[in-house]
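The structure's right below; bear with me while I get my questions together.
Only a single protein chain was left out; the remaining protein chains are all shown in position.
Should a chain be cited, it is by its letter among A and B, assigned in written order, with residues numbered from 1 in that chain.
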Amino acid sequence: MVEVQSHQSTTVELFLLVALLLPLLSFFISFSISEKYSWVVPFITTLLLLTSVVSSVYVFFSVWKHEPVVVQLHWFTIGNFKFNVGILVNNLSAIMLIVVTGISFLVHLYSSGYMAADTSIRRYFAMLGFFTFSMLGIVVADNLLLIFIFWELVGFSSYMLIGHWKEKIEASAAASKAFLINRIGDAGFLIGLMIVWANQSSFNLIELTNTTEILSWQTSASLCIFCGVIGKSAQFPLLNWLPDAMEGPTPVSALIHAATMVAAGVFLLARIHFMFTPPALDVVIIVGGITAFMGALGALVQHDIKKILAYSTTSQLGLMVMAVGVGAPEAAILHLFTHAFFKAGLFLAAGSIIHSLHQAQHKTHDHFDVQDVRNLGGLRKKLPFTFIIFILCGSALAGLPFFTGFLSKDAILTAIQQWIGSEFSWKWFMLAIAFIVSFITVLYTLRMIWSVFMGEEKRTSTLPIAEPPLVMRIPLAILGFASLWFVVCSNPFDYSGWLYSGLHAGKYFHSSFMPIVSAVWVVLALVVGYILRKKSIQSSLLLHNFYLDRIYNALMVKPTLHLTSFTNYLDKKWIDGFIHSTVYTQVILAHFTNWFDRVIIDGSVDGVAGLAKGVGSVTRSFQNGKIQLYLFWAIFSIIIFLIWLII
Amino acid sequence: MFPLQHFLYLSALLFSIGLIIIITKRNAIMILLGIELMLNASNLNLVAFNQLNPSTLDGQFFSLFVIIVAVCEAAVGLSLVLRVYHEHKTSIPDELNNLKD
Partner (left out) sequence: MQQYLISLLIFTPLVAALIGIFIPAKSIPYFKALTLLVNILQLLFLILIFSHYESNGTIQLVEKQSWITINMGELGTLKAEYFVGLDGLNLPLVALSVVVLLITTLSSWTINKNVKGYFLLLLLLNASIIGSFTALDFLLFYLFFEFMLLPMFFLIAIWGGARKEYASIKFFLYTLVGSIFILIAMIGLYLSVNDPSTPGQLVHSFNMLNMAESSNFISNTILDPQHSWKIGPFPARYWAFLLLFFGFAIKLPMVPLHTWLPDAHVEAPTPISVILAALLLKIGGYGLLRIAYPIFPDAAMHFSWFVGLMGVISIIYGGLNALACKDLKRLIAYSSISHMGFVLLGIASLTTEGIAGSVYQMVSHGIISAMLFLIAGVLYDRTHDRTIGNYSGLSTKMQSYTAVVVVAFFASMGLPGFSGFIAEILIFLGAFKSNSVNGLLHESLAIFATVGLVLSAAYYLWTLQRMFFGPFHLKGGIIESSIVDLNKREYLMLVPLAIAALFFGIFPQPLMDIIDPFAKQFSEFVLNSGKSLTLNP
């Protein structure tokens, strides 16, 4: 049953399996531990994840710039076709393996502090484990069907985690919305799978790569699969679920809705980049551009700190998708890598603000929305550690030099610049969007940090605020550290470090021109941002994400509900009505035949009987037991007889 | 001497009256009376027909015999009627329908 065709030693495979299955084990253990001992769950799951991180680091070093790991297991056979489950770990997967297990571990560690007071902690850690397992599944899977399977499973765990606080109506509504919108994208993904299957009868990535010439079906197939990416990575037009998903616990937002799951779309694009034809790539870049722009504008006007970060995530994902669209998946993955760390850092830092303020509120019974930046300010004194982390990760997000974000954004901008060519066309517009987006990114990052940490304290001044516990500060420190440039590259102005060179497939364009432009641009944006730091933009359109929710409500949800009531009506009135009317016709017919039976048929039979009865009663009346009557009749007949004789 | 026809007319009249009494009257005693009338009509006939053979008195003897029988019959009939009346408190034959189906 096992067909191993690996170029790697079995030890690597073993470690890979450990890295993969430990999160799943964590899922089962969390559920099997009884309610009474639920306090041990965070320890065990965090330890398991740590082991998983260690294993994936080993796998990473064995695979990086070496032969990929290929394992194939036979799953089931239909007719002449074999469905396999397999693992394909190349450089791309190896780097994702690190990102997913690493951030998942940090989030586990962080959650053991953040969620300590939660009553359903077992379910929380179980679903975190399950999510990590499913995400790793997407990363290592060697065929599209398997990717689709794990793709749906991360959707499921995301549903469970967004709706973790199930008593909150908004949380469960947001969870349903996220899953449903993802399902719409996944339906597209499924159609893509069908196209691939109908043309190739195989889902294996290696086999699909071997079809060298570009085939006509690839455009439709890749665009359909891109629908799945649109759903999962919150791209236009399915981007409105991500801000709502912030109803979940903050560590979940960091892990799933910033660092890993939403980035799975970008990963998939990079993984199956070979399938995309030039027209399909044009669609990809346009979608990415629109999303990046919309997300950036949205982040500019939000008041909820988590929503600012969510819109910013959408925008950054749009940039990554653009990078894939211009044919530079390496740049996208580089940005994915850096973004995963600094965005997770930002979310967790935001979480620690929320946590600290909630603790303080709990003591003083003063209740206001701690996520609303308008209520915050001047927290740099009370939360200095968090402030530093915010500065570090925020600088990376804004793309300041000497931070990872600068390098990865630089890679994307360079790739776009290479792609547009020298002639003026619509492609220049995309470059402009990328620059505008990076400008706005600086603006909203500055505005967010300013309104939270600088200025005077607003409603928090009376609260006894303390830094979060150590288990929450360690992940923050690591993530803040990972935002510095040397994590990806030794040269702070050249993105082609160890990571990029490990990923790129021999095409590397570096211009010394771009970093300078980019740095000047960012500094300019900083200046503008500082001048405008007190101004706030009032735009209901942007605040409500271009009214996408309302548009979908009017265009999709309402018509569907109308359609359902129509089909219900159809069922009750027409189909059942038809059935009832045939039955009634039959019953009426039956009544008529019954009448015919009674009146005509029975009537004629009764008539004959009645005649006989009448005759009988006449003759019977001659002999009714009265002697006198007998006598009368006798004499009467004699008289008749006599008369007859005489005549 | 009266011609024979006149007696016959009379007896036919009597007989008819008796018959009509029998048919129409509901009371048993009246019926008995009707029977008596009819018997007497036949007696009259017997005596009248004796005219055709005056040497003998056959007709008169016959009628005497009939009268005696009639007396016996009337006695039996009346006693039956009395008995029935005693039993059923009625002397109307129509009401004596115990045996009727």
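Heads up, the rule we're going with is that a contact is a pair of C-beta atoms (placed from the backbone, for glycine too) under 8 Å apart; a residue touches a chain by one contact, two chains touch by 3 or more.
If you're wondering where the values come from, they're calculated on a predicted model, not measured in any experiment.
J.: For the chain that does not appear here, which of the shown chains does it touch in the whole complex?
T.: A
J.: Quick one: which of A:H66, A:R183 or A:R533 touches the chain that's been left out?
T.: The single option touching the absent chain is A:R183.
J.: Please pick, from A:T364, A:S539, A:T560 or A:T585, the residue that touches the omitted chain in the full complex.
T.: If we include the chain that is not displayed, A:T560 is the one touching it.
J.: May I ask which residue of A:F61, A:F81 or A:F596 touches the chain that does not appear here?
T.: Of the candidates A:F61, A:F81 or A:F596, A:F81 is in touch with the missing chain.
J.: Which listed residue (A:W64, A:W197 or A:F481) would be found touching the missing chain in the intact complex?
T.: Spelled out, the listed residue whose C-beta touches the missing chain is A:W197.
J.: Could you please point out the chain A residues that touch the chain left off the display?
T.: Residues of chain A in touch with the missing chain: 74-81, 145, 148-150, 152-153, 156, 159, 163, 166-169, 171-173, 175-176, 179-180, 183-184, 186-188, 190-191, 193-195, 197-199, 560-561, 563-565, 567-568, 571, 575-576, 579, 583.
The definition used in the following text is that only the chains that are shown with their structure count from here on.
J.: Given the complex with chain B, which residues does chain A contribute to the contact?
T.: 625-628, 631-632, 635
J.: Which residues of chain B touch chain A once you look at their complex with the stated criterion?
T.: Per the stated touch rule, the residues are 19, 22-24, 31, 93-94, 97, 100.
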